[in-house]
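Pasting a structure below so you can have a look.
All protein chains of the complex are present and in place, except for one that has been dropped.
The letters A, B and C name the chains in turn, as written, and every chain counts its residues from 1.
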Amino acid sequence: MDANYNSLAGRSLGRLAGLSDGVFSVAMTLLVLDLTVPAAHEIGNADQLRIALAALAPKLISYMMSFLTLGIFWNGQQVQLENLTEGDRHLSWINLAFLFAVTLVPFSTGLLAAFIDERLALLIYWANILLLGLLLLASWSYAMRTGLVDPKIDAPRCRAILRRFVVAQCLYALGAALCVIDTYVSIGWIVLLQLNYAVAPPVKWLRNL
Amino acid sequence: MDANYNSLAGRSLGRLAGLSDGVFSVAMTLLVLDLTVPAAHEIGNADQLRIALAALAPKLISYMMSFLTLGIFWNGQQVQLENLTEGDRHLSWINLAFLFAVTLVPFSTGLLAAFIDERLALLIYWANILLLGLLLLASWSYAMRTGLVDPKIDAPRCRAILRRFVVAQCLYALGAALCVIDTYVSIGWIVLLQLNYAVAPPVKWLRNL
Amino acid sequence: MDANYNSLAGRSLGRLAGLSDGVFSVAMTLLVLDLTVPAAHEIGNADQLRIALAALAPKLISYMMSFLTLGIFWNGQQVQLENLTEGDRHLSWINLAFLFAVTLVPFSTGLLAAFIDERLALLIYWANILLLGLLLLASWSYAMRTGLVDPKIDAPRCRAILRRFVVAQCLYALGAALCVIDTYVSIGWIVLLQLNYAVAPPVKWLRNL
Partner (left out) sequence: MDANYNSLAGRSLGRLAGLSDGVFSVAMTLLVLDLTVPAAHEIGNADQLRIALAALAPKLISYMMSFLTLGIFWNGQQVQLENLTEGDRHLSWINLAFLFAVTLVPFSTGLLAAFIDERLALLIYWANILLLGLLLLASWSYAMRTGLVDPKIDAPRCRAILRRFVVAQCLYALGAALCVIDTYVSIGWIVLLQLNYAVAPPVKWLRNL
């Protein structure tokens, strides 16, 4: 038996799940802070209220986009953690790096919403999604390599999880590349892709992308 | 066995419960940020302090209303999740949409408190409650349809849960419709209804609404 | 079997514990937001930094007081929930009201720190502690009355828990009453009392207060 600290660290998947749920909760609700109630003394009548609320629409949309992205990656991480038998210290740190990238989503989404026709904003947003994907991929391939995956999950299932990350990231990268045409085309592609992941439509090839 | 990603996703009810508790915690405490301590240098004596604190009363009341609404829907979601045997990816996404609506409650309540005699504010507040109810209803009827409900929960209990959502939403809708008379009547009706759900008074027909 | 909604609600002590931990986490960290790093452009040298940091001391102390109070009541609620076999809807709502009072602690502590020689601020602070105590008391006596308490907890233990709440609240009330002499005396008494509960010193009569 190896009596050192590292061999004891990071084994509790329950604690990792608990911390992840906490960090996701905070990240998911961060952009709702931007939805501020209009100041009563600046609003004289119903029309002004309607205008003030309509002005909040872009913030609401960027909040929805951020929530959607986080929901997809929360599901992605959950699938992984559910199918492991135990953790270890390296897995914990890969997941901590993943959680760090998670907390940047509200920022990168807000940046994209504010500078919707700047390629730099789009590339930062995409880099954030890429980072999330790479870290989940790293986490899963590390778990497969070191035998942390539940033996009930056979090879085809392991590959199905792996394949999902790779295909999704290729489609996101394609979306980002579309910015050479126009940033709106890029954003449109990415949002449709994410809605597809959320809704999982009854069309088989779409659902299994 | 279907070796694709979607068949593996969203099975952990524990993770969904953990994320929900996190999101509810943040949403429930959001409006307490509006209760700011009066600035010491603006307060000369005990009377001025009393006046400054009294001025916080509307914010405290809207905080209580938001907490009450969230408490009701937290209970509603908890009843559902407790009585399922497992989850799946669609159930997760219905519940993520529900959590999104949860995070809007502090905003819609704050809006109502600031514009208490504007019908638009009342309708937005009601639309938020309606959305919460519809998503819980969607979640439960999806679970019933796909056999995720714990077999120990017999048909009468399933229907009792369903019935609660439908009756509650009809009563909320009636409350909202009362705004053709006056928004204060609407708000009064909705608050009494919510207090009734929280307290569950010993009068049977009231308790079982 | 009673097939209504209320008989199904609020049974999960796990969810109640999860929500409570979330709400306590947010409430405990709320006052740390007041500890803001001094603006670099306003600080010219090491002495000015020392002065700026010293000026944060009162905020740090009120943060510690708030954390201490919340720690005591977190322990109090934990003892209860650990010793129940299941929950019900009324227990949930008593605990939701308790959590509402929990989120007010940062406000009432901040108010006391800002207006340390105003009796009104002291009374509001004390009212908050009293409310927390009364709700925990209500929760425990409700659980005892309705048979939710774990049968392994015998009558002397039940009474020990009850006794603790009653004695603590009497001592807090005495502390508040001391404000007829001076608010500083009151605050000193309350802080010593709370430190005693946190440290549980090896002097038996102090520890078992």
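Rule of thumb we're sticking to: a residue touches a chain if its C-beta (ideal position, glycine included) is under 8 Å from a C-beta of that chain, and two chains touch if they have at least 3 such contacts.
For clarity, every value in this text was computed on a predicted model and none was experimentally measured.
Residue-wise, the contact with the chain that is not shown comes from C:L35, picked out of C:L35, C:I61, C:L174 or C:L192. In the complete complex, the residue from A:A46, A:M64 or A:L104 that touches the missing chain is A:L104. Hidden from this view is one chain, which touches subunit C at 17-18, 21-22, 24-26, 28-29, 32-33, 35, 37-38, 40, 43, 46, 49-50, 53, 64, 67, 71, 74-75, 78-79, 81-83, 154, 156-157, 159-161, 163-164, 198-200, 207-208.
Panel shows subunit A; residues 1, 3-6, 8-12, 14-15, 18-19, 21-23, 25-27, 30, 89-90, 92-93, 96, 99-100, 103-104, 106-107, 110-111, 114-115, 118-121, 124 of it touch the chain omitted from the view.
We adopt the following convention: only the chains that are shown with their structure count from here on.
Rounded to a multiple of 5, the Cα-based rotation taking subunit A onto subunit B is 90 degrees. Computed centre separation for the pair subunit A/subunit B is 25 angstrom, with centres defined by C-alpha atoms. Separating the CA-averaged centres of subunit A and subunit C is a span of 36 Å. Shown for subunit B are the residues that touch two or more other chains, namely 18, 21-22, 25-26.
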